[in-house]
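I am attaching a structure below and will ask some questions about it afterwards.
Removed from the display is one protein chain of the complex; every other protein chain stays in position.
And then chain A:
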């Protein structure tokens, strides 16, 4: 058990993608603020300037939209008949991406396709790009991968997502071994908990705040509280009671989070209808230059192509690394900003 925990602490999910709720909230509000600033500057500077500047999404509205689009992703994944773990991986990629990017900056309807395609690739499930694109209306393969790079950078190249599904199988085996519950009851709890895991943790922030086994216990407890309690008691029989109490509290708070998004919500038309006004609002305030990701990708490639001649100075060494870093005013500005902001995530990998 101890080694299991030690191993989890080494995972990129723990090192790069676990936050206290307050930290996550501040990252998101920073992303929201940066997007607002950039987009309003862009609109003002267009010719003629856009007037009035539209209302922007608040961080709370972005959160609702993110839930909605994660739901859309899961529905698309179901339509594509992707395996459970890949659906889950893709959903988590989308949620991670929108921690440091605003929904107003990159179109979520595009990104969710990219997440599904890349999520499959990352899990070693190779689908032909064009076959995949065909499953979506008016979508080309080029569009699907246009944002792949942006996605990878946004998820900090952490391609391995730790899910609670295997922990659930272990827990169910353990329950059967205990022989204190009817098999029917265990089967029912198993099915319900699995359904919860396939939805609720993916459309909430559970993965950011809880470990796979905590999420599993929370889902099991929603499915059948006694069973979960019994397992927790068992697992901590030797440990001091404070430890068990702590675990129960954590599982309880995770449970509350999952409860807000029960699996029935996935196909709830009312919930989806209620999002209409926000979707409308998003359309008015999004970044006009990033709606077409294919064009953006082309522009990037072009810019990379026209590598400026480098001065043969001491800088040469540095410059050579990044083939085409433009040392100009913009760069200098950015450098200043980067310094001011530091790395909001803390230290690098490794």
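Observations on the structure shown:
The rule is short, and it goes like this: a contact is a pair of C-beta atoms (placed from the backbone, for glycine too) under 8 Å apart; a residue touches a chain by one contact, two chains touch by 3 or more; residues count from 1.
Everything below uses one rule, namely that contacts and distances are computed from a predicted model.
The UniProt record for the undisplayed chain lists the protein name "Kinase-like domain-containing protein", from the options "Globin domain-containing protein", "Kinase-like domain-containing protein", "Ubiquitin-conjugating enzyme" or "Urmylation protein". Within the whole complex, the absent chain has one touching residue among A:47, A:138 or A:269, and that is A:47. Among A:8, A:136 or A:181, only A:8 touches the chain that is left out of the view.
What chain A contributes to its contact with the hidden chain is residues 1-2, 4-5, 7-12, 14-15, 18-20, 22-23, 26-27, 30-31, 33-34, 37-38, 40-43, 45-48, 50, 83, 85, 100-101, 105, 117-118, 121-126, 128-129, 141, 145, 148-150, 152-154, 156-160, 166-167, 169-171, 173-174, 208-214, 216-217, 231-232, 235, 243, 246-247, 250-251, 287-292, 295-296, 298-301, 303-305, 317-318, 320-326, 330, 333-338, 340-350.
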